[in-house]
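Yeah, one chain of the complex is gone here, protein chain that is, but the others are all in their spots.
Coming up: subunit A.
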């Protein structure tokens, strides 16, 4: 099977997001060929180069999403008119009264359906809106394909003028109506960058047209090539989101006037809704992401949760020898930053010390960025103020019960040693996505106390204690409970390790994607015309037996709700046979 892996600022680049996951996926599925189509985020990223690629990566094509030289394509009059039409339509949808995928942007909440409905976008008005967006997008894509590029046109005065007209049109949102000229320019420049995949030449028969399946490794701009490949050649699309791109957009959007933020949010919302609507399957990294996807209009039947995989081997030794833990030590592992709320942890530890005076706390982790370094300094000061140095006797040198360490020193050569040194692992974050340090602690077979944030509850299941965030007292209470009860600690640790080994290993992750690939291909096989050397269609390229007049798999089959093991479904695997990679079509 030939898979087109679509990434944005990701996989083959050394500094890419999620490159580790993609690398494991590509190496783990050695029986499939991968074509990597990567969009790079910056010149620096491009300069840093690629990570070593395994042999089953057949080709890598890259394109910049950052400002680069333009293509000097001058549109003719008819092309210009078509461009203005399509772009006007796109702008009108973005400015439209029902901005955002929730269709409840205007007026009181009564319009917004309850999320419990789950299904597609609520409300009758938004479905034609979604269609309009899709039509405009594909219209622009077709134009770009015919003309050879659109970036000049997207940056032209005509685009800005079209945008202005859409913002001033009756029915536009209030924020959009207030757009000023600089806002229009900002939005036009952003759209030009975001729509750059439209101008690429990836959709020909020797590019994405030749793959059996497109796998977008993230939402946002990375799905655009997949959507276009689906539009042009019918290649099925799989979208994987470990963090929902739309949510990331909201959180990282730079400070800008409301008009800009409103239009860009509408664009990302519409794009996400379109991707979820067209994708065969959408996978989420955890329930939280899944909820966002459902909210943005993903059909529940398409959604599957595939947990991120962690390499369990480094933790095997520690996990199988639970007795090596120091019974009086709490461990915190992670990147030091304000969202981890170490202050709360220190206050909780003060409470713990009152009841268990011999307890020690090891904070293991490197600061993240300048802010993290400042925060670490603050925490050190606080620890020094809260806990005076103490010694065993009058003649020995003292030491602070809270120690700040980093992985990689002589004391702690690896992360597993950090977990090994403590009896209880604590997680005190106020904000958390998928808590990797928690999974590592689980793999090490350690009892854990964590705050109820992000995917913590989902990860921990019943194998650890969970307390509300920003509640040092509850955190201390839970820690003391575990410190006083070694038996329970052991029980919880064993259960946690078993759970982690079942759910969060690399093998599980790869297996799940393998299953999804086979399933998608079995449901939407591409039947290409096989060409011979002269470029003529080759008759009888597929034996008649390849077309069996029955459905291999019922498209309405309900997917297993939560990342069910792909190998459990036998039927789809067999159906993969009628889709050989057609040699002649390359």
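Here are a few things to note about the model shown:
Just so it is clear, contacts are C-beta pairs under 8 Å (C-beta built on N, C-alpha and C of every residue); 3 or more make two chains touch, one makes a residue touch a chain; residues count from 1.
The rule is short, and it goes like this: contacts and distances are computed from a predicted model.
Missing chain, UniProt protein name: "Integral membrane protein", from among "Menaquinol-cytochrome c reductase cytochrome b subunit", "Tryptophan synthase beta chain", "Glycine cleavage system H protein" or "Integral membrane protein". In the complete complex, the hidden chain is touched by one of A:29, A:284, A:439 or A:453, namely A:453. The missing chain, though absent from the display, is touched by one residue of A:20, A:79 or A:189; that residue is A:189. The residue touching the chain not shown here, chosen from A:291, A:335 or A:380, is A:291. When the full complex is taken into account, the listed residue touching the unshown chain is A:261, out of A:261, A:304 or A:514. Although one chain is not drawn, its touching partners on subunit A can still be listed: residues 41-44, 66-67, 69, 99-102, 104-105, 107-110, 112, 114-116, 155-157, 159-161, 164, 168, 174-175, 178, 180-182, 184-185, 188-189, 246-247, 250-251, 257-258, 261-262, 265-266, 269, 291, 295-296, 430-431, 452-453, 457, 460-471, 473-474, 477-478, 481, 488, 491-492, 495.
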